[in-house]
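Note that one protein chain of the assembly has been removed; the remaining protein chains are unaltered in position.
Chain lettering (A and B) follows the sequence in which the chains are written, and residue indices restart at 1 in each chain.
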Amino acid sequence: MELLSNLALGFATALSPMNLFLGFVGCLVGTLIGVLPGVGPIATIAMLMPLTLKVDPTGALIMLAGIYYGAQYGGSTTAILVNMPGEVTAVVTAIDGHEMAKRGSAGRALGIAALGSFFAGSVATLIIAAIGAPLTRLALLFGPAEYFGLMVFGLGLAIVLARGSVLKALIMVVLGLLLSTVGTDLETGQERLTLGIPELSDGVDFAVLAMGVFGIAEILRNLENPESRNVAIAQIGRLLPSREDLRRCFGPIVRATGIGSVLGILPGNGAVLGPFASYALEKKLAKDPSRFGRGAIEGVAGPESANNAGAQTSFIPLLTLGIPPNAVMALMVGAMTIHGLIPGPQVMTKHPALFWGMIASMWIGNLLLLVINLPLIGLWVRLLKVPYRLMFTTILLFCAIGIYSINNNPYDVYFTAFFGLAGYLFIKLGLEPAPMLLGFVLGRLMEEKLRQALALSEGSLMTFVERPVAAALLAIAAAVMLVAVLPAVSRSRQKAFQE
Amino acid sequence: MRRTIAVLVLSAFSSIAAAQAYPSRPVTIIVPFAAGGPTDIIARISGEYFSKTLGQQFVVENVAGAGGTTGITRGAQAKPDGYTIMMGHMGTHGAAPALYANLKYDPTKDFTPIGLVAGTPILIVARKDFPAANLKDFVARVKDPAAKVKQAHAGVGSVSFTTCTLLTSQLGAKSIVAAYRGTGPALNDLVGGQVDYMCDQIVNLVEQVRGGAIKAYAIATPERSPALPDVPTTKEAGLPDYQVSAWNALFAPKGIPQDVATKLNATLVAALDDANTRKRLLELGSVIPDKAGRSPQALQKLVESEVARWNPILKAYAQQ
Partner (left out) sequence: MAGMQGRILRQDFLGGLAVIGVAALAYWLARKLPASAAGGMGPGALPKGLAVLLGGLGILLLLNAFKSERLARWSVRGPLFVLGALMLFGVTVRPLGLALAGPILIAAAGFASSEVRWRETLVYGLAMTAFCVGLFKFALGLPIPLAPWLLGY
């Protein structure tokens, strides 16, 4: 069995003392920067690239990869504890995760996040090993029209995501879409909605938006309501998920692994859709959907597994084709190139030790991360007991430094403050930020793919009907949106009848 | 009178002292693009040599945005003491004045040129099933409006955009153009067959060509590249006017002390002769300038000629 002999080679490479050490360092650093708001794998990998020149390429890549998926583990920590997603993909985790923390279940939330991520990471690694190459060919079939269909489907999810009124969720989604148009137009280079501010010519940064609307707004909310904050934190419940929790979350974790793995392969950062899709699916499948948004553990298990699965499978296009599907992978390309190893379709055959060594190290890395993160839960939970008057200034400082470091640009900090204000207004007006973030993420991709599809078809909308996959996705999207909107419409009709 | 002489002598000494002491602390190289791209890699490779020889860390700071102009603007406005320099390229110091109406710097006036570092040759590539066997057939199809040939680029202001615009304007052809956000997605759709052709730097494409995922028709430099020896030059293949390479160069803000500028240039010239640095740059497929091309004067001339060259071709895209 070729797979087994390849895996043997991989593990032999990954378990060499140097590579093991580098993997451990990568995972540790990754967890750390995942926890820190703003600073993310991109900034860190860029920073550490020169250091990796002192070791061989395989070791260097193992370490950098560890930083990337390690950050997925760490990002959920701050999302759960203080509603500040340390990583873009942890935004969905923050919704129910932070609610759980407020009710004293931070330990269970952190625990299920780690366990779910480990399961998802292991399965995803297996997928890469077994069917990585053929899967890429599938991803290549996804042209702009198909991608657009997927994005519209994602929009349908946004409505399901909402806690309260459908109308308000729609408003937030459209607001997010509108925000995503700020910046330079892709085709003509013209500035759109930038108010003449040059720092906006590349659009709004997602981390800035998420940090402001989630994290800063949460600080403002807590400063206003000191009483409600202290009571919940006083009771720290179990430190780890119970057997009941594990039983409940098994289904969501498995489904999320599938969703995340598939989406991670798609170019253009399709992986970011994974957590949202998983959350929406679990909410729809749950016997009591109203629990979601109030601390449902499935709402943490699913998204966390999805984002870790996506992080692993996003290596596939890099390793099999040499085409990076997202910005972090583009950095990996750079790291490999600096070592004289330009990634491409022949990496698997020309450098098998590197290819299989990386895959093996991903599994080992996931195990290491579980070992690192589970004991830390006790520490994090104890951190919640720090008096808030000290905590919030610390969170603010970390946030400011982290945001500044994304682009070494003070304007990012100003924008975060602006979005913090916006987030505060949203809370007062009863508008939820999560659908807006989803709209924002989808908006860019959606518009890009729509215009590419139309450009390539010379303006013909028939392209969406003629291409089978695109047509199918759009049909499903329409169905999802109907299903989401109809109950609300019929409910209000019923109310009208009753009156 | 004595006081004046004393002041003059002292300042002469202090500037000599400053030159001898340069660099006395870490130097920042601003790279106006995201880490991992060709310009960033070239900056890091050369930065490493600088760090080793001059004894102080030359640290790369990525300030991406607006096709590279954000980072260059910051570099141009930095204190001219030699501790902030920047890596500019064909886009930021050649095409930018034509593309950005509100550009906050003038590539020909606001900088002290240090020297050319390396150029990345441009390849004309197509999806592997494209019905043209060589460059001549390719050109024929591109010129034929009935063939509806589709072009991809990585965004207005990117190298793939400016170089392909040059190609179509030289051929007098109009292709269906699809804009992508970055080289990754564009290349992905080229490999997937959703678009027909692209023009981009060799380092982004070399492994895909070698692996057969895409095919290369020509390289737009006077000589074939050792990285892809089977790909003919545009001169050989019938399009001698299409000569373009994404050159990368080091600049400093206007007005740095002359001795600092001289030192930087001397180190750069030595770097380009250093065996290790040369090897790594050549592995990328870059072209290293010869001795004559490494002087600051040669760079200044290049910048002026590039600005003049890109102006008429790209004026149509100037931002309002």
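To be clear about the criterion, contacts are C-beta pairs under 8 Å (C-beta built on N, C-alpha and C of every residue); 3 or more make two chains touch, one makes a residue touch a chain.
Predicted model only: the values in this text are computed from it and were never measured.
Asker: Pick from A:Pro37, A:Pro57, A:Gly420 or A:Pro435: which residue touches the chain that isn't shown?
Answerer: That would be A:Gly420, which touches the missing chain.
Asker: I'm checking contacts with the chain that's been left out. Which of A:Leu3, A:Leu167, A:Val371 or A:Val465 qualifies?
Answerer: A:Leu167
Asker: Decide which residue listed in A:Leu4, A:Leu390 or A:Met462 touches the omitted chain of the complex.
Answerer: The missing chain is touched by A:Leu390.
Asker: Of the residues A:Arg103, A:Arg294 or A:Arg451, I need the one that contacts the missing chain.
Answerer: From the options A:Arg103, A:Arg294 or A:Arg451, the contact with the absent chain belongs to A:Arg451.
Asker: Which subunit B residues would touch the chain omitted from the figure, given the whole complex?
Answerer: Its contact residues with the unshown chain are 25-26, 28, 59, 61, 83, 176, 320.
Asker: Just checking the interface: what residues of subunit A touch the absent partner chain?
Answerer: Residues 29, 33, 39, 43-44, 47-48, 167-168, 170-171, 174-175, 177-178, 181, 185, 187-188, 190, 192-193, 195, 216, 219-220, 223-224, 226, 387-390, 392-394, 396-401, 404-405, 408, 410-411, 413-414, 416-417, 420-421, 424-425, 428-431, 447, 450-451, 454-455, 458-459 of subunit A touch the chain that is not shown.
Note that only the chains that are shown with their structure count from here on.
Asker: Could you tell me the distance, in whole angstrom, between the mean C-alpha positions of subunit A and subunit B?
Answerer: Distance between chain centres: 33 Å.
Asker: Could you list, by residue number, the parts of subunit A that touch subunit B in their complex?
Answerer: 42, 45-46, 49-50, 53, 140-144, 184-191, 198-199, 201-202, 267-268, 317, 321-327, 329-335, 337-338, 340, 342-347, 407-409, 444, 448, 451-452, 455-456, 458
Asker: Show which residues of subunit B lie in contact with subunit A when the two form their complex.
Answerer: Against subunit A, the touching part of subunit B is residues 34-37, 40-41, 44-45, 48, 60-66, 70, 73, 99, 102, 104, 148, 150, 155-157, 176-182, 184-185, 187-189, 191-195, 203, 206-208, 210-213, 280, 283-284, 317, 319-320.
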